[in-house]
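Missing here is one protein chain; the remaining ones are kept as they sit in the complex.
Going by the order they are written in, the chains are A and B; count residues from 1 in each one.
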Amino acid sequence: MKPEKGIKPKIGVLTCSDRASQGVYEDVSGKAIIATLREYLVTDWEAVYRLVPDDQESVEKALKQLADEEECSLIVTTGGTGPALRDITPEATEAVCTKMLPGFGEQMRAVSLQYVPTAILSRQTAGVRGKTLIINLPGKPKSIRECLDAVFPAVPYCVDLIGGAYLETNEAVIKAFRPKV
Amino acid sequence: MKPEKGIKPKIGVLTCSDRASQGVYEDVSGKAIIATLREYLVTDWEAVYRLVPDDQESVEKALKQLADEEECSLIVTTGGTGPALRDITPEATEAVCTKMLPGFGEQMRAVSLQYVPTAILSRQTAGVRGKTLIINLPGKPKSIRECLDAVFPAVPYCVDLIGGAYLETNEAVIKAFRPKV
Partner (left out) sequence: MKPEKGIKPKIGVLTCSDRASQGVYEDVSGKAIIATLREYLVTDWEAVYRLVPDDQESVEKALKQLADEEECSLIVTTGGTGPALRDITPEATEAVCTKMLPGFGEQMRAVSLQYVPTAILSRQTAGVRGKTLIINLPGKPKSIRECLDAVFPAVPYCVDLIGGAYLETNEAVIKAFRPKV
């Protein structure tokens, strides 16, 4: 779908972190995602940022609000994808999505495995809620960039397929792939 | 299980497509699968072909009928594996199977990723219903061949393990692997 005039596509950035949400430390990861997406996209877009603690109800509520009320075409989460008790981002994502896209998690883990053997501990996934694509990223800024670089070439076409906004990338930074039908 | 005399193994080919089922275009994909399997197998087999629209009830019903009534040892589906609203083949497959085989989807996505970054959008999977192995393939003829070539070496042994027909391949085209126990 080509963008309607005057309406900026929205992208949600959701940081899931007990400590950042309590102000124990600054949310570097959410900022890193916004900066990376600014580099990637030539389409003018609006960032909708949220910071919530690692409890499943808060994460689900934020995802629903970003998808249904803010009408984000894409939501990128950071944090809460590990095996620890408070890591519940993948469960919250699965709970709010109607379709899961296992290829995103597989590909991000495969890429992270080139750097650290503990990449297999990440449970990150992706899925679709209505016209919104939701992608989980890990919490560490370095891994965030590796993972986004690995999957973003498929993101604009996926958002097309689910009826979201038309996103154009800066091909000098990252090349979106849209198959000729 | 060695084949009983006089009984041909059946293989179901199920095309899931709104447009092909309405006659908007010809089902090239279903034909491509049958042609590929004719090349692969030296065992004499019977194709049972079905074409249904992309709604979950129709796909589930066709899968059950091919497995339970036609007693197909293998069902190969094409179409409906993407992220769009009407893509529900993986959900229908999971709904009728008692066991899922995630390795098929992982391997097919890994192979398709060598050609297009949008391979991660495919949600194709495989599973077992009774004595029937069900495998989802993408909708595009080119991807169909890539995916079948990647997983078929494991198919005859899998069908052995679930009590289906004994399938022999033409080793000049594709080599089935049966581990020595």
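Going forward, contacts are C-beta pairs under 8 Å (C-beta built on N, C-alpha and C of every residue); 3 or more make two chains touch, one makes a residue touch a chain.
Note that the coordinates shown come from a computational prediction; the quantities given were computed from them, not determined experimentally.
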item: Absent-chain contact - pick from A:Ile7, A:Ala35, A:Val116 or A:Val173; value: A:Val116
item: Touching the absent chain when the full complex is considered, from B:Ala62, B:Ile120 or B:Val151; value: B:Val151
item: Footprint left on chain A by the chain that the document does not show; value: 82-85, 87, 91, 102, 105-106, 109-110, 113, 116-123
item: Missing-chain contacts mapped onto chain B; value: 99-104, 106-107, 110, 128, 133, 151, 153-154, 157-158, 161-163, 177, 179
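Keep this in mind: only the chains that are shown with their structure count from here on.
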item: Intercentroid distance (Cα basis), chain B paired with chain A, Å; value: 32
